[in-house]
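Quick one: the structure is below, questions incoming.
A single protein chain has been omitted from the complex, and every remaining protein chain is retained in its original position.
Then we have chain A:
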Amino acid sequence: MAEIAIKGVAKRFGGFTALHQVDLSIADQEFMVLLGASGCGKTTLLRIVAGLETPSHGEVWIGGRRVDNLPPRERGIAMVFQNYAVFPHLTVFENIAFGLRMKKLPQQEVEQRVNRTAELMHIEQLLKRYSGQLSGGQRQRVAVARALAMEPDVILMDEPLSNLDALLRLEMRAELKGVLAASKTTTIYVTHDQVEAMSLADRIAVMHQGRIVQAASPVEVYRNPAARFVGSFIGNPPMNFIPATKAANGSWSVAGLTLPGPKSDRQKIEFAIRPEDVDAGSEGLQATVRVIEPLGPHTLVTCDVEGGLFRAILESNASVQVGDHLRLAPKPDRIRWFDPETTNAL
């Protein structure tokens, strides 16, 4: 059992606060992805869990044991680094065996475990080679095999796929998911790639400016962003936001539409909808078409709504022209509202 609890962890580098009071619980065998733009603190948080960075405040617990005062090697973790950190002076075999040798396991078990994990990662034919003789993708596999060979309670991954080319990344992503699910470890995985996050995670913790803005299942994060940032960061193209002003009877007027909405003391809030959640029809948001991008399965239309950009994904057979005035009807159950001051969902 290796559940992870991060309690009130903060990290300051000089005058810069990289993490503000972060709390996060990760269940045993859960696959947690830390997602955010560069500089949001996700790697710092991972390195604090690993023990490569000391928190300025707060506690880290792994498997019911407080570990923030322990060195990395006593935390029962394994890690896959962004640049792989495959030792250049050791063969692939010795790289995978490194942690096992440090544990002083008997030679026979070392061989067994190295061979098993190498087979799992499909690198059994590379065991005698050196890192310098491997491609990026192969090095990546060695780094993962080295972590798996430890049979750790927790695997930490720091942008492990970011240095691979697009096709390889797709392939490795699927493979990692299978391998890690089978290994029954708790995983924390850092990435800035939302597709990677969505496809791998049991839960995604979206980070922004040193805080966790939302930690929820991928579908939940996508459908019900807890904050404006989450909606604008996740989804390609991201969510559309339009200002809404208070109308009579607790409803809100949005770009020519009057919609029932949340109760709020504010006069202005923000209406939000995902591009795929609108239909072109006779009623809806008043939009002027600016750019049309046929993408095959559907057409991406960029419009002007209330003086701001609005993207809509329409069926590929929709006949629209630049300059057309459209009426885009939002699906009622997909409409979200945000408080413009706190940027939180209403």
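Keep this in mind: a contact is a pair of C-beta atoms (placed from the backbone, for glycine too) under 8 Å apart; a residue touches a chain by one contact, two chains touch by 3 or more; residues count from 1.
Assume contacts and distances are computed from a predicted model.
Asker: Just go with whichever of "Xanthine dehydrogenase family protein subunit M", "Sarcosine oxidase subunit delta", "Sugar ABC transporter permease" or "Fe-S oxidoreductase" UniProt uses as the name of the absent chain.
Answerer: The missing chain's protein name, per its UniProt entry, is "Sugar ABC transporter permease".
Asker: In the complete assembly, which of A:15, A:106, A:132 or A:296 touches the absent chain?
Answerer: The one listed residue touching the chain not shown is A:132.
Asker: For the chain left off this view, which of A:45, A:77 or A:278 is in contact with it?
Answerer: Per the contact definition at the top, the residue touching the missing chain is A:77.
Asker: Just name the one of A:146, A:192, A:228 or A:311 that touches the chain not displayed here.
Answerer: Residue touching the chain left out of view: A:146.
Asker: Looking at A:10, A:27, A:85 or A:329, which makes contact with the chain not pictured?
Answerer: A:85
Asker: Using the touch rule from the top, list residues of chain A that touch the missing partner.
Answerer: Residues 50-52, 71-73, 77-79, 81, 83, 85, 87-90, 98-99, 102-103, 129-130, 132-133, 146, 150 of chain A touch the chain absent from view.
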